[in-house]
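The complex appears here without one of its protein chains, the remainder shown in place.
For reference, chains read A, B and C in written order, and residue numbers begin at 1 within each chain.
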Amino acid sequence: MTEMQPALDHNARVHVTSVIDRRVVAPSVISLGFRAPELARAARGGQYVMAVPPSGEAAAVALGIYEAHDDRISLLFFLTGKRTRELGALRPGDELSMFGPLGNGFELSKPPKRATIVAGGVGIASVLLAAEELLRAGSRVELLYGARSSAYLVDSTRFARLGCHVAVSTDDGSAGHHGFVTQLLEQREPPELLLACGPSPMLRAVAASAARMGVRAQLSLEETFACGVGGCWGCVVPLSAESAQAPSFPPSDRGGSDVVYARICKEGPVFWSDELRW
Amino acid sequence: MTEMQPALDHNARVHVTSVIDRRVVAPSVISLGFRAPELARAARGGQYVMAVPPSGEAAAVALGIYEAHDDRISLLFFLTGKRTRELGALRPGDELSMFGPLGNGFELSKPPKRATIVAGGVGIASVLLAAEELLRAGSRVELLYGARSSAYLVDSTRFARLGCHVAVSTDDGSAGHHGFVTQLLEQREPPELLLACGPSPMLRAVAASAARMGVRAQLSLEETFACGVGGCWGCVVPLSAESAQAPSFPPSDRGGSDVVYARICKEGPVFWSDELRW
Amino acid sequence: MTAVATPDLSVRLGNLELPYPTLMGSGCYGSGDEFASFADLHKIGAVVLKSVTREPRLGNPTPRLVHVAAGMLNAIGLQNPGIDWYLEHDVPKFAGRPCVLIGSVAGFSIDDYAYVCERLAARDEIAAIEVNISCPNVASEGETFACDPRLTAKVVRAARSTTDKTLIVKLSPNVTDIAGIAREAEAAGADALAVVNTVRGMAIDVETWRPRLGNVTGGLSGPAIRPIAVLAVYEVARAVKIPIVGQGGIETVSDALEFLLAGASAIGIGTANFTDPRVPERIVAGLSDYLQRRGLSTIAELTGKANVGRLSAAQIEGDAG
Partner (left out) sequence: MTAVATPDLSVRLGNLELPYPTLMGSGCYGSGDEFASFADLHKIGAVVLKSVTREPRLGNPTPRLVHVAAGMLNAIGLQNPGIDWYLEHDVPKFAGRPCVLIGSVAGFSIDDYAYVCERLAARDEIAAIEVNISCPNVASEGETFACDPRLTAKVVRAARSTTDKTLIVKLSPNVTDIAGIAREAEAAGADALAVVNTVRGMAIDVETWRPRLGNVTGGLSGPAIRPIAVLAVYEVARAVKIPIVGQGGIETVSDALEFLLAGASAIGIGTANFTDPRVPERIVAGLSDYLQRRGLSTIAELTGKANVGRLSAAQIEGDAG
């Protein structure tokens, strides 16, 4: 059974970066670009960083690595609460520390002919690098991208320019298919490779579709994080004990359970749809 | 015995203002100007406002009313901690709520021939209005102004332009007298009217000098505030029970004490030097 | 999302009817008129007045306040003129106030409480009594009444015997088993419980090496204690039938809703008044909007509705990290 792309821990470290550009890409959605050469080199599709709020007054925030080119990386985030609001207040020239890259990215070692990527909402932030890697390897990549409404469709044209086949859906029908992005997936042929990132209801739907199609999806999960590096066991998800990603645990005695809690930050954030026991 | 200038409570209310100018007047000392017509009209020398931190995450901050002309008032403050840093981050156009004016200002009902004002550090923020009022009434006003070093002498030229006789002192001798501002006071003739605002060691020294000179000083005190309106009894200072500013309390039975704790925010912030029992 | 007629925000504590479920915390709202220029007192459920004792008290040495992360420490020391002076000079001024006034009684012996409670409750200006039992009992080397079930029962029984007006007993969070104390207070005749008072804490100035409070230790209030207070309300609500006034770090309507869902029938607002005097009015407006949005018509429909699913097992797994 294939492993997820391993976190290259020897590449992960604290990076003191500075903001080089800031865009408001959608209502209360911010994109920040940083000068971070090492990070740009090390980042793999599906990995994330822990960004340290400048005030030092709140926990670090897990954010997917959106872009990584030359010596620049960027983050794309929703202003959901105290910490992302603090990050959203940063301006070009401001300093920001972040540590990473962290987590096991998508498993892309065998580029297929046809790959499908499903992204919902801010999930788009975690799939760009994977799309680029697949395109470079010659795969035909289709992006199924769902959002609340057209205003929240971030950079979809950019994926098209890269060479992705893009189909969008919106909850309010203001653009593309009126409904869930997973309905678009249902209309497709079973892809050889299926990646997804977005809110957990969407991921559960993707898992269900994948099962019906008889394929395994790679799902990038989210949970409230504390340490982000596997040190606190706070970010877990129930996983089949048979999974290669299951944390070491006495196989014999699990109180009769064949399920273990795996750390999304360490064993994940990407898991195989058929191994999750949520 | 004269009362301090009464707080015109019917004038005090919540004002939703907006920043119209911002100056960095000294290292980590900020001056913010606001459009606040009613406040500008109502403010009296020595009064203050409670500024509501925009984040809503910290207690309101007591700040003296520095300037009050036409429909503009200004605040002058040191970046000492979380809350003043938050206020210091405000920019023209930003909104700020504040309530006031609060407190009993300086007693200026009988303008003297010669008045002396002693200001230390940020104490300067609470004496400008009083100086203006005295000058308008024809008094000769001398300002004795002490600061850490020349860089921290804020707007002293402005007092001169108004017509005050200004003498400065600095702890490091970088400007004016090398030493304490109270040493300047010692060299003077006993003034008919003596006002002071600054750090409490300075105020204690002024009280001592005043006693030696046989005059009563009006001291504007500072303490950590919570409510700022007399509701919590947190900001008190020991005061002679005989003082007209002493809060109502059984005269007979005070556990034998002739001292009561008066609220700096309500009975003060200005007190007579000879009535304090600190 | 059924829209309904303007929701009814009134609450009942014993025989006391309040137009709104918001009580201003004792010691935070003075004698009830200090905030009059900055807050609409007509939009307030009630003001719990500063605690009064039998004898006058000068209160604690200064400093009495220090701001800390997400809250503050206070050690006022119950400065007050004593019940005689209070009844003669202060209480008369309370007549005709725009909102309900609840007297707060503190003491250092059972007898103190009974004496002050009886005299205060006798006055028409005072609608109800809150018994602040978080005071040290001088008789038993300073152990606070609220930390001992027996002492709690005695104080409450003594106070109860002096009046038929609503008796609210204010509990301390500084105990191993707050639910046990709550049961004693209910059994002894309390009409309602205020949960919770401040959490004991301390701060030290690292330059002067002196405590930052003249009293050395103080009471922690504000958002920092909210999760502690929400749990206290939740545990007390499962132990008693009388209504609870939940308090501890309430700043927003969402905070208020947490306490109601945990089991409170009304909420107390203290420290948030120091952040912005408009908070109580905002919370009342927000509660009304929330009820409408959810198609509910009374506060009671929220009280204790937190859906906890499995519990005792969970409690065994416990909070041990």
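Here is the rule we use: contacts are C-beta pairs under 8 Å (C-beta built on N, C-alpha and C of every residue); 3 or more make two chains touch, one makes a residue touch a chain.
Every value quoted in this text rests on a predicted model; they were computed, and no experiment measured them.
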Partner chains on view for the chain not depicted
A, C
Determine which one of C:Leu9, C:Ala39, C:Val52 or C:Ile76 touches the chain that has been left out.
C:Ile76
Missing-chain contact, candidates C:Thr22, C:Thr62, C:Thr198 or C:Thr275, resolves to C:Thr198
From A:Val19, A:Val236 or A:Val270, residue that would touch the chain that is not displayed
A:Val236
Residue, one of C:Leu16, C:Ala106 or C:Ala182, that touches the chain absent here
C:Ala106
Just the residue numbers, please: which parts of chain C touch the chain that's not shown?
26-27, 51, 57, 59-61, 68-71, 73-78, 106, 108, 132, 134-136, 138, 142, 144, 147, 174-176, 197-204, 206, 209-211, 214-220, 223-228, 230-231, 234, 249, 254, 257-258, 261-262, 305-309, 311-312, 314-321
Give me the chain A residues in contact with the hidden chain, please.
9-10, 12-14, 52-53, 56-60, 81-83, 97, 99, 223-238, 248-250, 253-255, 257, 259-261, 266
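The criterion applied here is as follows: only the chains that are shown with their structure count from here on.
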Name the shape of the chain contact graph, picking from line, ring, star, complete and other.
other
What is the chain whose Cα centre is as far as it gets from that of chain B?
A
Using the mean of all protein Cα atoms as the middle point, what chain has its own Cα mean nearest that point?
C
Averaging over Cα atoms per chain, report the distance between chain A and chain C in Å.
46
Chain B-chain C separation of Cα centroids, rounded to whole Å
35
Based only on mean CA positions, could you tell me how far chain A sits from chain B in angstrom?
55
Please set out, as single numbers or ranges, the residues of chain B touching at least two other chains.
none
Sequence positions of chain C contacting 2 or more other chains:
none
